[in-house]
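Notes to accompany the following structure.
FYI, not all chains are in this one, though none of them got moved.
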Amino acid sequence: MASLLTFGETMLRLSPQAGERIETARELAFRTAGAESNVAVAAARLGADACWLSKLPDSALGRRAVRDVAAHGVETEISWSDDGRMGTYYIERGGDPRGTTVIYDREDAAVRTATPEEFPVEDLFAAAAAFYTSGITPALSPRLRETTAALLRRANDEGLTTYFDVNYREKLWSPAEARETLTDLFPHVDVLVVARRDAERVLNRSGTAASVAEELRRDGGHETVILTRGAEGAVAATGEAVLEQPAFEADTLDPIGTGDAFVGGYVAARLDGSAVDDALETAAATAAVKRTIDGDLAVVTPEEVASVRAERASEIDR
Amino acid sequence: MASLLTFGETMLRLSPQAGERIETARELAFRTAGAESNVAVAAARLGADACWLSKLPDSALGRRAVRDVAAHGVETEISWSDDGRMGTYYIERGGDPRGTTVIYDREDAAVRTATPEEFPVEDLFAAAAAFYTSGITPALSPRLRETTAALLRRANDEGLTTYFDVNYREKLWSPAEARETLTDLFPHVDVLVVARRDAERVLNRSGTAASVAEELRRDGGHETVILTRGAEGAVAATGEAVLEQPAFEADTLDPIGTGDAFVGGYVAARLDGSAVDDALETAAATAAVKRTIDGDLAVVTPEEVASVRAERASEIDR
């Protein structure tokens, strides 16, 4: 039985190769991507028993997504649907000054109608130790707002540690809508992860990173709040202390999925008994390795993460 | 000014290479495909001035579709939309006995809300000689049923020859729904193209090919009815005669788009002054060349089509 449960959408990811454009490419790389499946993959690769819950169309496209996630050792608990699409997104990585372009095509994804009743919630939650979802899930439909709230509440009731990453997406909802929904969910969240930019524009918090993290923690009653700041590293407020975790330098081949790798690494380490500071370092190392890998998934090994932490990497070992 | 106008959806087409499956492929070929844009491309490549009307999302995906069609010399008249998706379909060509699998993902395509008012109809129709659309278009939304009817009526009123291909898609509507809608449109159709299978299951016609074509022509009041039968060739009822056109043998690399190539070849030949029997042969030759080409588009040349008609092909010319 899995100790980490995650719940959320996953999408098909289509991308032209470096330097090519969607307008002209004749081949697209075909991958699977979604915050909650990404976190499950990262955690599973680092040794956690992870299970991803979702609702997918009963088609080769849905099976494809499951296949990509299961290949990394994640258990999957899927509600197969005859209605609804497989969400899709197109990504062009452009380098400076073009930037990375994302075109979402996620309307009417099958996951939008998912309810707790579609999953064997009782068995799953009885055996698990942690639950993770992100702010993308409740943004997808009113039904998913309810489902997310119900699952978080249940996880709390069952004594699981609940993790929630704000992951604000402006193409899905406005800051005000997000704020209203999320603050309803926060009472059920033990560990809140939020990017500094989202803390500002969605949660209206400013100040030093340390003070923002600590204020959020105190106001929301969370066990821990982790504020992520990209290359500047992360800050975690635990009530007892505010810990700083610098980012490891990385050659960035693909930045998408870095945040999910961070969370996956953190959860895996915590489930494995690491202290918060230790888990933050694992998280940062996992994120750094992810940046060198094409696609959203953190196809990492525990040895690689340990090696980054020990700063022994980047020599050729032969 | 274009002499052939076509109106309809186009989709992005994603396909794994031969022998690969959607569940496992890591690269997909990326093309553009839609009956009405296919017909415009085939006709334009054979010398017709063709213009394709459609409504597309204002994104790189929409621009991509236009780019692929315009590259073959087709004029495009696009209503750019902030709402609605770009329809997409996945295709696996499987060989016997697996067969070809098509997964449509065309819900909420931007084209569904297109109205005649979104196009410079007056100028376009004044100068044109022919109009083409297919039974896919009215199947996509109630609004498109109205738009299709309005455009066919207008084309008729302006003296254009109207072409209509039944193109029944069971994933879009039932035979009964299709029959009801289509019979409303038929009074405005000069040249009706219909696959034998569709004539049976949608239009409830059986009998010899010749008798079906002639009956349909007489009952619908069409100028010409062309009944297509795949490898068995086509039959055309013109009122004066029923003409038989055998299919040219072809090594089939990709069958999708063959019917549209046939119609594009026919229309181009008719616009160029060919008699019906001559145009049927051009149509059959265009379809045969298309079968050797990957993707929906009939990337043919007039010389190749002429060469097939003259049966001089398949030697290496050097």
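Which chain is which? They are A and B, in the order written, and residues in each are numbered from 1.
Operating definition for what follows: a residue touches a chain if its C-beta (ideal position, glycine included) is under 8 Å from a C-beta of that chain, and two chains touch if they have at least 3 such contacts.
Note that the structure is predicted; figures quoted are calculated from it, not measured.
J.: Since all chains share one sequence and 2 are shown, how many copies form the whole assembly?
T.: 6
Basically, only the chains that are shown with their structure count from here on.
J.: On Cα atoms, by how many degrees is chain A rotated relative to chain B, nearest 5?
T.: The C-alpha superposition of chain A onto chain B needs 180 degrees.
J.: Averaged over CA atoms, how far is the centre of chain A from the centre of chain B? Could you give it in whole Å?
T.: Comparing mean C-alpha positions, chain B is 44 Å from chain A.
J.: Flag every residue of chain B that touches chain A in the complex, lowest number first.
T.: On the chain B side, the touching residues are 14, 21-31, 59-61, 63-64, 67, 85-86, 88, 90, 92, 101, 103, 105, 107-108.
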